[in-house]
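One protein chain omitted, others in place.
This part shows subunit A:
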């Protein structure tokens, strides 16, 4: 392991010609009838009932320690998919991603259950992110305080389905942001909650950035990209269109989107 030295640029993430293909069952032809499905099964060979979506096409880049990288591009350009591939959550079809330590996606939404109390969700979410029971106990109060759920009464002991969507989003962010990460990836998580919570979460993200080696941020908000990132990758139709300093890329991007 190379230790970080002043002036030396240590790579933390290397993407080498990454291709990602989603396979969607039952979307091949417009006709979804049972007989069509049957004839597809009978016609053996290449997986016939399956439609392939080539979401990321041959993206290569090297990210260095201390960088904050923004990912921009129009909807469906493969930004979130690329993040998942870097995190090792979506296996790449072709090419490889090399990482230093375990990159993690900021977000625990999928692990939480609406029928459980906020309290149990904090514990469940923490465990799902790989924290130990002791760590969770230690940070529990911090998470609850940060979310501000209890500002309007004892909501943390109520099931999450009773929360307003803003409250639920705040709790989810608070749980997700409770863990420290080597390589941190944030997928448009900034825009949750009310104004007060937004400033608080932006501050927390800045803290996380300082602790983390490298940060990736997916966002449609050019301002938050400008505020947090010093390098930007611009994806369009799954291809890397531009890679460079924030100002240069954003200028081109804004020209492209006609803003």
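Rule of thumb we're sticking to: contacts are C-beta pairs under 8 Å (C-beta built on N, C-alpha and C of every residue); 3 or more make two chains touch, one makes a residue touch a chain; residues count from 1.
The rule is simple: contacts and distances are computed from a predicted model.
Q: So one subunit is absent here. Using its UniProt record, which name fits best from "Transport permease protein", "NAD-dependent epimerase/dehydratase domain-containing protein", "4Fe-4S dicluster domain-containing protein" or "Cytochrome d ubiquinol oxidase subunit II"?
A: "Transport permease protein"
Q: Among the options A:19, A:204 or A:231, which residue touches the chain absent from this view?
A: A:231
Q: With the missing chain put back, one of A:94, A:133 or A:203 would touch it. Which one?
A: For the chain that is not drawn, the touching residue is A:133.
Q: Check the options A:76, A:91 or A:166 and report the residue that touches the missing chain.
A: If we include the chain that is not displayed, A:91 is the one touching it.
Q: Go through subunit A and note every residue touching the omitted chain.
A: Residue positions of subunit A that touch the missing chain: 1-2, 9-17, 21-25, 53, 60, 62, 64, 66-68, 84-92, 96-100, 102-105, 107-111, 113-116, 120, 123-124, 127-130, 132-133, 159, 223, 226-231, 244-247, 251.
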